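With one protein chain withheld, the remaining protein chains of the complex are depicted in position.
Up next, chain A:
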Amino acid sequence: MTIEIDNLRISFGDKEVVKGVSFNVANGASFGIVGESGSGKSTVLRAMAGLNNDWSGRIAFSGQGAPLFRPPAFFRKVQMVFQDPYGSLHPRQTIDRILSELPLVHGMDDIDGRIAKVLSAVALPQTARFRYPHQLSGGQRQRVAIARALIAEPEVLLLDEPTSALDVSVQAEILNLLADLRAERNLTYVMVSHNLSVIAHLCTEVGVMIDGHMVEQVTAEDLRLGNVNHAHTRELRSLSVELEEPA
């Protein structure tokens, strides 16, 4: 599914937080957005997911402009994974209940089979199905959050800092899982993160945001090599490289 964002503007009250952002994502590609807190990167993602109805500009999936209020079928195609696996799962619902919510709402058949399939797709044991979130580790919870998105059989996954609450060892597992899923299912990703090396690992193209503007779009390759133009991109890159090099 191709994605086109054109001159997207979002305001909260009088304050404009996204000031004309445009980018395109090809079918099956993955696009990363980096920026500091308050730069508007998550706000862009939430508007794309239909979680914010107060925007202007154009958001189009497969060439079709998305309406302000999305029809239910939209959410079968586009799903979102949130940052905090501790906050995004209902604490009093079992994993089975969490995963069956979306198929029930959309009147899908064979819910039982779908849950079993999606659990194995994210490499969770079938025994996890009747556990509660607090009985799982942080990495397992993030797998549940990804499974919940996958059960809709979407074509686009919107990822909002999917690994920043996790240890690096668990982050590696989740990043590998996301890379595998994209290859298997030809998914299109838009990922938001503040971590340049995570973005460069998973995405082929990167947009840099500051203060509501997307000031630069570069390929991950150019970002690695340092072929960047904007001062903010250079600053973020040098901070990231500095830490990687031995003291």
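Following the convention adopted for this analysis, a contact is a pair of C-beta atoms (placed from the backbone, for glycine too) under 8 Å apart; a residue touches a chain by one contact, two chains touch by 3 or more; residues count from 1.
Following the convention adopted for this analysis, contacts and distances are computed from a predicted model.
Protein name for the hidden chain, per its UniProt entry and selected from "Iron-regulated ABC transporter membrane component SufB", "Nitrogen fixation protein NifU", "ATP-binding cassette domain-containing protein" or "Oligopeptide transport system permease protein": "ATP-binding cassette domain-containing protein".
Within the entire complex, the positions of chain A that touch the omitted partner chain are 36-37, 138, 167-169, 171-173, 175-176, 179, 194, 196-198, 200-201, 223-224, 235-237, 239-244, 246-247.
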